[in-house]
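Below is a structure I'd like to ask you about.
The complex appears here minus one protein chain, its other protein chains still in place.
Let's turn to subunit A:
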C-alpha cells in the first residue's frame, strides 16, 4: 500500500467529510474487505461514508482528479464480489443514504435513497395496500441501490418482473461527478434507454444516489401448492405443462431431495422427504381468481404425475411452505462449515438433464450439492457444501462451481441469472461471449467512465484473462481443480 497516497487522500477527503466518515486504519477498513462472496477478500486503501449527494460528488471529483479507483457498496450482501474493494482504491459506502424520501400512493411510486433496504420499501408502502414487487431472498438486508446494481430478482419475478421492470427512475453521478437522471415518472424517457443499461451494471457506470420505484397493489389473497415428484425430470416437465396451459404462477420454486432434506430439520416446512423433487406453486389475486387458478394448477400437476399435492389452507400454512425455500441458505450454513451458492440460468426444458449432471459431478469433487431452483424462470441455485478451513476443499468447491457454470452455457443458458458477474464469474464470461461482444461491454463502460475508475476489473474479463482461461481449459479438455492457479 502506498501510504503517502493514502494519507494525501484521507487529508483531502477530510476537508469536506467529518472525521468518522473517512476510514483508513486496518481495524476500521477490515469490515469492508468482502461482500457476500467471502471467498474473495481485499482491504481498500480508504473507506468513505458520505451522507449527501454533494459529498458523493466531491469524493468522485477528487478521486477522478487523483486517478483513484472507486468501488460503490450498499449493504454488502452481493454474492459475486461486485463490491470487492480495490487495493489502491476508495470504497464508497452508501449506507448512510437510508431515507425514504417520499411515497406517492396515488401515483404508486416510492422515491428512496440507495441505502434503503428492499423490504423497508414494502413495509412503508403497506399502509396504502401497495408493495415493491422484487423480493430477493436477502430482502431484509439488501439495499435498493444494490438491487439496481445487480438487477436483483426474487421468487415472484416470473409474474412481477425483475428490478429493471420495477424501477422508473434513477438519479446518480458519473465517475466525473456529473449528475445524471435516467428514466422518469413519465414513460419512455427521451433518447436511448440508459436506465436499462445502468440497472445490472454492477456499479461500473454510475453511482446511484436516488431511486424511484413502481409500487403495485397487494393481492387480496395468495395460496400455495406443494407438490411432490418421483423424478426431477418429471418435476421439470410439470413446470413446462403449467406454462403450456397458460398459467403464470405468482411463484414457482423447486427443491431437489437433497435440498428438502437439508432444510426440513431447520424449517419444519413439512416437505415430502421421499420425493425426488418438491415444487412450490403459488397463485395470488382475488379469492375467486385464486380458487379458480389453484384448481387449474392442481389438475395440471396431477396430470404431470405429481405423487402428492397439498394446498395451503391458511396464511400461516402458506408461509410455512415457503419457510423451507426461503431458509435454504441458512440451512446450508448449518449443515456445512461453508457453502458456495451458484446462480446459472438454463432453458427450463433442460432441467432434469442439468440436475442429473450436477449429481454426477458430486463424487468427482467429493462435495455435496443440493439444488434450489427458481423453476418458473429457469434460474438454478446449486449450493456446494464445503469446508472453508481446508484449502483443498475450497479449491474443489470453486472448480465444481466453475464446471456447473460451463454446463449452463452449454445448455444455452447463462452464467448468472441474478447474482451478477462481479469478480467471481469473469472466467466464465469468456465462454459465454465472444471477444467482439466483450469489447462492446468495455466500450459501454468507456462511454460512461472514460478514465475506467468506477469499480474497475469487474464483469468484463480482459483479453489476457480469457487467453489464460482458454489455455487452462484446453489442458485435458476440461477444468481440473488441482491445476487451478486461482487460489
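Criterion: contacts are C-beta pairs under 8 Å (C-beta built on N, C-alpha and C of every residue); 3 or more make two chains touch, one makes a residue touch a chain; residues count from 1.
The rule we apply is simple: contacts and distances are computed from a predicted model.
Undergrad: Under which of the names "sn-glycerol-3-phosphate transport system permease protein UgpA", "Oxidoreductase", "Glycolate oxidase subunit GlcE" or "glycine dehydrogenase (aminomethyl-transferring)" is the non-displayed chain listed in UniProt?
TA: Missing chain, per its UniProt entry: "Glycolate oxidase subunit GlcE".
Undergrad: Taking the entire complex into account, which one of A:137, A:260, A:312 or A:345 touches the absent chain?
TA: Counting the whole complex, the residue in contact with the absent chain is A:345.
Undergrad: For the chain left off this view, which of A:197, A:335 or A:357 is in contact with it?
TA: A:197
Undergrad: With the full complex in mind, choose from A:75, A:158 or A:213 the residue touching the hidden chain.
TA: Candidates A:75, A:158 or A:213; residue touching the omitted chain: A:158.
Undergrad: With respect to the chain omitted from the figure, which of A:51, A:135, A:272 or A:293 is a touching residue?
TA: A:293
Undergrad: Name, in rising order, the residues on subunit A that touch the hidden chain in the full complex.
TA: Subunit A touches the chain not shown through residues 104-108, 128-130, 150-151, 153, 157-162, 164-165, 174, 178-182, 184-194, 196-197, 199-201, 205, 216-220, 240-241, 243-244, 246-248, 285-286, 288-289, 291-293, 345-349, 374, 376-379, 412-421, 425, 429, 432-434, 436-438, 440-441, 443-448, 450, 459-460.
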